[in-house]
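Taken from a larger complex, these chains appear in their original positions, while the remainder are omitted.
Read from first to last, the chains carry the letters A, B and C; within each, the first residue is number 1.
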């Protein structure tokens, strides 16, 4: 870990004028240890930032937006890509080669194989070597790995639905004993319209989206489905690894990056088992910000909700942005407005023997820009919460 | 069936100033075969209707709201109760004794036992005799029974979530062969705020409900849970009865009221089996009207979605208000605005072998006032769609 | 007036898939005396109507959308243009030549001179002859003229803001005595987003328009400004004409079409005076439907609000869709949802000696499709309210 506490790091942003770019700017303005050097935007290139966001107070408002490719680069420490999919995959290398680290908001470095990119994103991944080296930065699961990153690094910032769903379900994967039918997981998601980004589409017009609610991309078609499965199976692996090494906390094991090795050497029995495949069913809510997941898991006969709740609330005791509510209390998206928190509530239905876990985040903040800054803070040795609310 | 095609029936409404009462008034104004004689409202007694709903065009706007108990009664054919729970249970008898039929919007005559009222509604049911005689009026399932009602009758108008969820799932219950794990049914519901009625509560204020989304009454706590289960189990009974009697369509059997007898006499094997217990998980949407359900059911290995879809769209071929979309298309709440339709869409996930069915209605119309008028039309021999859009 | 009470008239709609076209379809479905024969849509040509509006119940849903120019035409009595500006101006003649009447929702036949079209709409008006023959159909002002139309006619359906503003202010123009400073009129308008139509624009996306309020096209730039001025000056002319002819009610005079002649022959003194020029300042409201105007007029010293209010409420006594509220009561846009009413409320400030009049309509209904059907009903001899709520 290279501590840079006493000087500001220098930042560039590629795609600064989208909703997540705007949110990132808002956070970085308040961040005491960064300096924004460079902003690019394909669509608004040549304009002063203030022309696009007239509500900026900082001096940054006079920065002129440039094209990414005109950026010579060497003067910054970190570049955020807040661009659509299939851009960072091609452009990240340009910066890494100049010794500049990258945090990518898109899906370009989240999955594992070219097959998944072809199936879910419809493009061929042109940088599988980079993909192998990228770290998926779900802070609460990968904190130690993020802290240990060597520069220049590439972090794949998790998807918004994925973040909320996985934060709710990771403790389920780590729970000891055989208490759940892990193949029964059904996740209903719902997101405000900003989750769809700034593109012009009839279904995203005010007149269509207002006073409307609908499901979309159901039955496994949503791109966050493989990402949710990937993380939950990794958590299961960490949990199983723990059984093998019988020491410490499973979460620490996986966090430290040792899990895979342990599994590789000893956990053959588990490896051969089928992987978790969730049902993920997203919906569109007539509001701007906020994302909600409601997950159902079948429990097995001797499941005790009090025990599980005690374990669960303890699981996140050191994660300041994870707020586990009292048993039976449920969160609301409004609580997450412009902050980096994930609120989690749960209840148990003895009639159906199902556990229901609800989680909510601000899709633009913890689901994008907030989590990216949390990643940056850890990777550059700042306090994890710096600049975040 | 007493046909009264050539004269108007006379109507009274108890509780006319709530949201469902207002919706009912709007529909009845357009209905060519009814005449509104009497309106009551506890909270607005003594006021002219026009003072409360300044946007009425009809002459009815000059009717003075009365207290229900001041209504002598004999001059009307039908009374609608659009009151909160635990009112019609006590007041319906007053009208039935005067030979006036009753359609009740509340839950007072929907369930079967005093135990359920104590558990889910917190009151002791004081008229179990009436309860036994009341008909649960889900038109698409009970059409023939409704047509066959003798006056004075009492119809329990189904709950809003129940209507949408059961219309989506009844065909599943009637499907031949053992293709579903019926105890895997998970229903996510979401409703606009008008579903909560006109009461003053902080959580229903604009400032709290706007730009907010949250789950509530989850884990079996919502009152529509036993009502959903009741109807689905009745559908299963009808389906099983069909196997026994081996003639006609199962839906017709149950619709004609013969199902129970058949079951009683011959279906002991099925009776001993465990009943369907769904997970029902409702959410509040920041909009006024509209209700959505997303149901997940585990299928068994030889399930074929094309076959099922053919069967399903055929199932509702004679139900003009049920719109089954093309396979893979999904409905939106906006389509239901102020109409009596239920739109249903479905998709199948081969990875998880789950069927997902989405249904949507206007909670105030098909989920309350529209369905009540549909019931009235059938019970009085009018065309089923009269006055409805 | 050719009465066609006992048979249905045949209708075509050009541009049927926009928001006002959709609203018109909804009204015409309920109308007992029309039959829809032909629908056209440039953007959706070749599709079945049901594919675009899946929530239609009527048999009309199977009509195939055609291109307007492929329509042979002779079989219909009336064509509605629900198209953007600068289309009907070129295409209306095609229908008129076939003896088909036209009601145009756009501005193409509302104003008087080519100069106004160039200045406010940016196009040269190619059919000034038709323009001269078109009747501006603000029903409450021009009822008798509409009834007296000879077929084939062309009616210019008024603009949405214009309708609400002018209905509020016409009685001011007709008020006897010199009680107002007519050049002090300031109209603040506010409209839901559907007023902008179905076009794709960033400012009309949910993410931009939601939770947002702003003025636009202020300082005389909005296209409804000259239209408001035109009607108010016509009302003044009618009022002055009344002074000249000293008989009957001024409104009847102008309604009957005699006003201009009277003025032409006798009212030279008034003609030389400056015309009313209002300030019209529109705003965008984060909601779908509904339009509101708040008008301020300076009164002169001996103005008496009680006298004026008595006169005002009497003025509209025969206009069933105009609802004048009690003095001091103010209307709300919600009351107008999907109906053809205009609600008007007023109050007087003795400190500033200003009269404030608020009016509200549903921009898609009374502000477009409802008013068009009201025009159709009058021109074809149906009851004015037929099919309208």
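Note that contacts are C-beta pairs under 8 Å (C-beta built on N, C-alpha and C of every residue); 3 or more make two chains touch, one makes a residue touch a chain.
Because the structure is predicted, anything quoted here is derived from the model rather than measured.
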| item | value |
| --- | --- |
| Subunit number of the complete homomer, 3 shown here | 4 |
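By definition in this document, only the chains that are shown with their structure count from here on.
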| item | value |
| --- | --- |
| Touching chain A and also chain B, the following chains | C |
| Identity of the chain that, by mean CA position, is farthest from chain A | C |
| Intercentroid distance (Cα basis), chain C paired with chain B, Å | 40 |
| Chain A and chain C, separation of their C-alpha mean positions in angstrom | 52 |
| In chain C, residues with contacts to at least two other chains | 211 |
| Chain B to chain A touching residues, read off their complex | 183-184, 186, 188, 190, 192, 208, 210-216, 218-221, 277-279, 281, 283, 285-290, 292, 294, 296, 330-334, 337, 345, 347-352, 354, 356, 358, 360 |
| Residues on chain B engaged by chain C in the complex (per definition of touch) | 26, 29-30, 54-55, 57, 211, 320-321, 323, 325, 331, 335-339, 341, 343, 385, 389 |
| Contact footprint of chain C on chain A as seen in their complex | 19, 193-194, 198, 200-202, 204-211, 286-288 |
